[in-house]
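With one protein chain removed, the remaining protein chains of the complex are shown where they sit.
Our next item is chain A:
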Amino acid sequence: MITIKDLHKSYKTGNNSLHVLKGINFNVSEGELVSIMGSSGSGKSTLLNILGMLDEADTGSYTLDGVAIKNLNEKIAARYRNKFLGFIFQSFNLINYKSALDNVALPLYYQGMKRGERMDRAKAYLEKVGLAQWMDHLPNQLSGGQKQRVAIARALASDPKVLLADEPTGALDTKTSYEVMDLIQQINDEGRTILIVTHEPDIAQMTKRIVNLKDGLIIDDTKVNQVRALQNV
């Protein structure tokens, strides 16, 4: 699903050049649930940004579902993001003046889907995350866990190839975190490819594979025995 070869990325700050990714080689096949770990400054967020086409690598190749991701301009990047990817953020990033339903329907709007169909689908995904009765609520009327569920529903709505989650439980307490992880696991069980950036070992243990980054290089890439989140709730 994802193939990354010899990926380099450096940032210029003034006269200094900061080499963040120093040759990442990395494959993810369909249906995997991968966590990317590392201390801050290890380059894990940069890697996720490149995977999410929010940023571009200096050198190296990135292939997503057989499509080479390169020479992106804003328009193409926007289309690819919409088509291939679903984002889950630490701070949810819901649009706070739109109802839960409208938030979930937003990626479908940018796909150009008709309103009726869009709303039906958004409703179905909200049901899936167990928030059907909350669909008319604004984000600030929801709890953190509920917000993240809405965000997950939104990420799923466009039926993406890959879900990218950046510290999805970073803003949640342990219990809610596990509930969210349970949902993520369920989605993975249905065959969806999911990448999670996290620095919490217990969250990482709930994935199927842990990739460890340090100083811009993968130092460890091991499959783990998945801990089901539900057991810990």
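Basically, a residue touches a chain if its C-beta (ideal position, glycine included) is under 8 Å from a C-beta of that chain, and two chains touch if they have at least 3 such contacts; residues count from 1.
The rule is short, and it goes like this: contacts and distances are computed from a predicted model.
Peer 1: Would you mind picking the UniProt name of the chain not drawn here, from "Putative ABC transport system permease protein", "ABC-type polar-amino-acid transporter", "Sarcosine oxidase subunit gamma family protein" or "Sulfur carrier protein"?
Peer 2: UniProt lists the chain that is not shown as "Putative ABC transport system permease protein".
Peer 1: Touch as defined at the start, partner being the missing chain; which of A:K44, A:K128, A:R154 or A:R192 qualifies?
Peer 2: Final answer for the missing-chain contact: A:R154.
Peer 1: Per the definition of touch given earlier, which of A:R81, A:R121 or A:R192 contacts the omitted chain?
Peer 2: Considering all chains, including the one not shown, the answer is A:R81.
Peer 1: Out of A:M1, A:L72, A:L106 or A:A124, which is the one that touches the chain we can't see?
Peer 2: Spelled out, the listed residue whose C-beta touches the missing chain is A:L106.
Peer 1: Give me the chain A residues in contact with the hidden chain, please.
Peer 2: 49, 52, 54-55, 74-75, 78-79, 81-83, 87, 89-91, 93-95, 97-98, 106-107, 109-111, 115, 154, 158
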